[in-house]
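Omission of a single protein chain aside, the complex is shown with its protein chains in their original locations.
Here is chain A:
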Amino acid sequence: MPTETHENPAPETIERVVREGQLDGAIVTCLAACEVEYDGRSGGYLGPGDRLVVAKPDGTLLVHRPSGHQPVNWMPGGATIKVEEDGGSALLYARRSNPNEYLRVYLHEPHLLTRFDADDTATYQERGTEAEMHEYIEQNPETAIEDGFRVVEHERESVYGYIDFFGKDAEGRPVVVEVKRRQATLNNVDQLKRYMGLYRESNPDVRGILVAPSASDRVQRALRDDGLEFVELSEFAVETRESSEKTLSDFL
């Protein structure tokens, strides 16, 4: 049985389930009307309200309110989580010694207590990051950019920030490369132009290349007008995410 649930659990039940969960490596959650106190580097108090309390076997304790993605109070992993009886109701607390801090959750009305023997060995793999594109260009400069291109410096510091790649082409001309993981924008063109300004003075032959999974006609035109080039790395085009909430970065 990977789960165990108790409706309106008594303080003794909460004490037992939390203690066993911590020992056996199970996640224990409690939906409850509770009050929260924090003592440590600072102090804090959260009055009564309905919340979701999560005790993870690594000693992480989280208190979630009905909205928001972050817990309102938490104790990171490594804390000791225990339950004591406090005036007829359960007091769930987490303590850490360095720094010395306490998170106390007074479970006045615990509605539902669950134990979940969760088994999760997968690791999260993020796809299409800019770091992956950098690695690909560094290892395959000629396939990624053009024949004869070699990287002189990865992430060269400049007054305007880090230039992704500074290289030389087959003819020995300096090349400034700016890498973007999403569809290239006019802002990216401006950024590349700023970098070019640093080199054009001393060497008018310097070339500028914007690398991205794709670029609109408008962006390609802007690049052409400024004598810059575009290299498409379409293998890094981001897959469409099946999600109801889009963010503005999805449209950059």
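To be clear about the criterion, a residue touches a chain if its C-beta (ideal position, glycine included) is under 8 Å from a C-beta of that chain, and two chains touch if they have at least 3 such contacts; residues count from 1.
Just so it is clear, contacts and distances are computed from a predicted model.
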{"item": "Identity of the absent chain, which is to be given by its UniProt protein name, from \"DNA polymerase sliding clamp\", \"2-oxoacid:ferredoxin oxidoreductase subunit beta\", \"Formylmethanofuran--tetrahydromethanopterin formyltransferase\" or \"Gas vesicle protein A\"", "value": "\"DNA polymerase sliding clamp\""}
{"item": "Selected from A:Ser42, A:Thr121, A:Ser234 or A:Thr247 as touching the chain missing from the view", "value": "A:Thr247"}
{"item": "Positions on chain A contacted by the hidden chain, ascending", "value": "185-188, 216, 218-219, 243-252"}
